[in-house]
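First the structure, in the form of structure tokens, and then the observations on it.
As you look at this complex, bear in mind that one protein chain is not there, while each of the others sits in place.
For subunit A:
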Amino acid sequence: MPPTDPIIPARRRVFESVFSPASLEDFNTNRSATGPTSSSPFSSKSSSSQPRAQYTGHRRSRSSTTSQLTDPASTAHEPWHDQATWDRAWRTATRFLSVPDRELDIGALGQDIEETRLLRHFNRHTRPSKDVTAALAFLTAPLSQGGPDAAPRSIIDWYGYEIRRHFLKNFRGSLHALLNHPEEDQLLQKIVHCLQFARRIYFSPLVEYVLPLLSLGGEERAFIKLRRGFHMMVAYALPWPQFSVLLTREFARDSLTILGIDTLTEEIFEDALSVENMEIDHQYSVSYQDWRDAPSDEFRLQMMSDEGETRVTAARERLLTLLHGLQLVGLGGEKAQKVFAGVMNTMMSEFIRAAYTNQWEGPSLASSHLRHWIENVFARLVVQVLSVINVPESGQKEPGQLDVNLNDVEKWQDIGISRLGALRTSELFDVIVEWPASSGAIEDLRQFITYPAARSHLTHSFVATLNRRLLHPGASTVEILQVYISIIRSFNLLDPKGVLLDRIARPIRRYLRDRDDTVRVIVGGLLADPTDADAQASSNGDKLVELSAELTKAHQNSLRGEKGELDWDDMNWLPDPVDAAPDYRKSKTSDVIGSLISLFESKEMFVKEMQNMLADRLLQKRADYDQEMSVLELLKLRFGDNALQACEVMLRDIFDSRRVDAVVRNDQGLAREQSTVNPSTPALGAKRPAGRDIPDLHAKILSHFFWPEIQEQEFRVPGDIVQLQQRYAAGFGSLKQSRKLTWLNGLGQVTVELDLEDRVFVNEVTTWQATVIYAFQSPSGDSISLTIDDLTSQLSMSPSLVRSACLFWVSKRILIEGPRDTYRVLEVLPNEGDETAASGSADIPGTDEDGATSADAAQAAAAADAAAAAAAKESAEAAAMEKMNLYWQFIVGMLTNQGAMPLQRIVMMLKIAVPGGFPFSNEELREFLAGMVSRGKLEIVSGGSYKIVQ
């Protein structure tokens, strides 16, 4: 305690009794020389405890010397004397405590010297004189509180008003101005600084000189009261909505760094950086990728601690300092906690998004990583922050009370896990598409879907995604089925009970049922060769090759024997999830094949498609049909023997045919030339146009009843072949009585050997192609030319088919088109010059013969293909007409029995009555009916109704 000059207060008292209190002496140089006090530690309550102790001692000594002022016994009985004393003391004290009105230069804050100057500026650089001290002691003495005139004035209350007045007058405006420029950097720091300064102005004299005079309890009360007043003022001066925005921004910026989220986001852009660089940089890393790659658990633990990472430490330091400041000026506490909670909430989502998006590898460590992060990084920050801003108003915290306890951390972990689940749910479609490379994501989801709300959220959002991204006309059936297969597989892992799958699958199945080609794709996939699955899986877009692999696999699984719910020894049994419907039962057909097969109500469609597919494949010339056999056997396990009876008969036909074929050929002496084995369908003739011995004829004998209808092209086969066929039929007749052979000439393969002047051509072609080339054979060896019309009438073949065959032979450079639609045999391959002339194409300079030839051939081959396609289309159209005839029967029946009907009604009735539905639109039907009207079979009566002409 520095000694004070006793003369000066005495003189001052005299002076004051004459003049009213003024601020004239505010800048008493004499006093200012006593040295700066600004360095006194007022910054917090705890740090002020030491000076307080000093003043307490001082007061005691004072009361013994100036008993006149402080002795309660003497003052209590002399009111008039008290009044004057009191007034004088009041004046002295208030003048000392009052704060002059000055504008605050915010820019000057932050520099030590400037602050000292400013403090002086605000009358805060003085030490109290003896008088002042005495006056303060008098005013704060317990009995003088009431004052002689019973006025409820206390120096503390007055000081509270003074603070308020001064703050509102001088600081509020500039603070407001600051707030209105929210884009400014470091704004929050400035505000806090400014407020801290204000606090120092107001509270330093209080803490230093006034409070020590009070009794222990009163001291505490008075301080809290004033502090509360100050905090309220601050809160009033800084509108919370605006301020909270600032605070949020500040929190967010620093916590992004502290929590490591900023490095995660950067990583996405800097992935290409060199590996060494990464290893040095990411000593501290919250990246999931690094976590996964970490060699050991200890290393993982280390990764999360930020020791030595200066950037993070700095950010942490900055944030905590700021929070200290906030807390001091009353901007901390609950409001700041709320803002902080909001920020941390966002941070968690942000972290999960940044860390785990697209990280789907299995086995998944994401949830343990997340738990670890929350415990070590997230919770750590929360603890640090809360220890600053979660101080109860009473001051010190109770020692046993924790800001964050273990339950809280666990709760956060649960929140984190469910956020992770939400993220995975939103990614689920992509996860499924990537399956099985994305099994980790499914594991994450598994932890998420433990309660019904999460499950229903999952199904709802996933179904919505499916509808948006998959179940639309842009996706091919193969794609949809592929995704569906992935869904089945992944959901079986996700929820082995199948309840979720059941819900997800419904819309897909409904949609697939509406697609025309679903059955075809599935059956095609089942029959595909699994051995080329690997080769084709990526490239082949129109076959579900994996289905056949799945079929084999599923069969192996089923061999293990599944007793389902009735297996009492099943140690892995789980009850159905709570959200399962009461009557829910996992269908036995929950594997991929079963699900696909059960898509349609009846197995008939499958079996029918299976027959078609099988027919195509069995009629090909192949050494064995093992693949078909095994698929059929496997399918029989699922469909039962009866459903696939037709298919089995088809297979047996093929095997029987081999035996029968050998027997018949033997019996009829057809087997003289065994040099080339030439299996073929009943339609087949194997011909040697060059007129060597008798061609080989092999037949496949099909049981007509069990085979699907086969579209075929009718034409006349060459005479040689007809003879062979007759002999063959006779042989067959003797072998199998009461059976009759009908030759299907359109099907089959022929090995043709063409002996031309300069070359021999051997190839396997279709029967109609062989028939056409056979027609060009002349007994005399002369070259003959035939037109399309000639061939059409000669062979009773449809013109389009003839043209297709001719183009085929042109592409093989056997025939050549002379005048349009006229063909002749190209006995000698022309040289280059001839060729360009013959083919009529322009001579391209620099093209050698091979190039030109191959180009020509390719062109011709393309033309042949196109022609074949046209022929096929023609026959398909004929088939469609055939179908239309059937519909015509329906229409006749309808109109005969129900009387005249309008078009709409006819369409409606057809849709009901025709099995399999009516595939044509109203317009097509109208056209068709118009044709019938013009043919006189229908008439249109009143009201546009159609009526049968009797």
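Rule of thumb we're sticking to: a contact is a pair of C-beta atoms (placed from the backbone, for glycine too) under 8 Å apart; a residue touches a chain by one contact, two chains touch by 3 or more; residues count from 1.
As a convention for this text, contacts and distances are computed from a predicted model.
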**Q.** Hidden chain of the complex, named as in its UniProt record, picked from "Guided entry of tail-anchored proteins factor", "E2 ubiquitin-conjugating enzyme", "Topoisomerase II-associated protein PAT1" or "Mediator of RNA polymerase II transcription subunit 20"
**A.** "E2 ubiquitin-conjugating enzyme"
**Q.** Residue among A:666, A:763 or A:896 touching the omitted chain
**A.** A:896
Q | Option from A:382, A:868, A:909 or A:938 whose C-beta touches the chain left out | A | A:909
Q: Using the touch rule from the top, list residues of subunit A that touch the missing partner.
A: 886, 889-890, 892-894, 896-899, 901, 905, 908-909, 912-913, 915
